[in-house]
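A protein chain is absent from this complex, but the other protein chains hold their places.
What follows is chain A.
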Amino acid sequence: MASDDSLPTLKILLIGPSGAGKSALLTRYCDDEFDPESSAATIGIDFKIKNLAVRGKAYRLTLFDTAGQERFRTLSTSFYRGAHGVLLVYDISSRASFLTMERWFDEAEANTVEGVALYLVGSKLDKAEHSREVSSEEGQALADAHGANFCEASAKTCENVRRPFVDIVDQIVQTPGLLAAARRGRAVGTLAVGGGGGDTGDGNGYLGCAC
């Protein structure tokens, strides 16, 4: 595969209410790990990177977690910038969790570019048998209402864990203009501020040589 830096980079966000299992899904997908005891808010994860090939073409996914800013709904507009896709995650064993999703859709739609790929995920599918509070049909209907795709998944059993990520990448690359729209401006005049780029300064532009 080509070196990482040359891959097209997709920015994908995971949003949704606290305790929906966003981080569990992310950690299972990226690291194939699941900690049944971990229910605390996520600390220390800015984003994870995963390379993925869909339809024979490789992409570099940057997967952004909410870093706890979903708790009091304080995600910033800058968090949403340049996003190609948004995974909206709720817990199928919590109706309260599902009921917040309309607002999360509103926020995602308001802060992203037109045509952004939206994908609704009902998590904790392993609880379906004993404590499901939201039917699969309800999830599908909400997704349909927002032009989103939908699936249910379990980070615990691994069922369907890869599917939302693969599907949303497919959705992104099948949407004409989305890659360019979300990247708008990154190509235009964006500077390399951290190391490299430019000379060492000292007024070189003005006074290159003694004269």
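To be clear about the criterion, contacts are C-beta pairs under 8 Å (C-beta built on N, C-alpha and C of every residue); 3 or more make two chains touch, one makes a residue touch a chain; residues count from 1.
The rule is short, and it goes like this: contacts and distances are computed from a predicted model.
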Just go with whichever of "Cytosolic iron-sulfur assembly component 2B", "Rab proteins geranylgeranyltransferase", "Eukaryotic translation initiation factor 3 subunit 4" or "Protein YIPF" UniProt uses as the name of the absent chain. "Rab proteins geranylgeranyltransferase"
Filtering A:Ser94, A:Ser154 or A:Gln171 for touch with the omitted chain leaves A:Ser94
Touch list for chain A against the chain that is not drawn: 1, 18-19, 30-31, 39, 41, 43-56, 58, 67-69, 71-72, 74, 76-79, 81, 91, 94, 96, 110-111, 162, 166, 184-186, 188-195, 197-208, 211
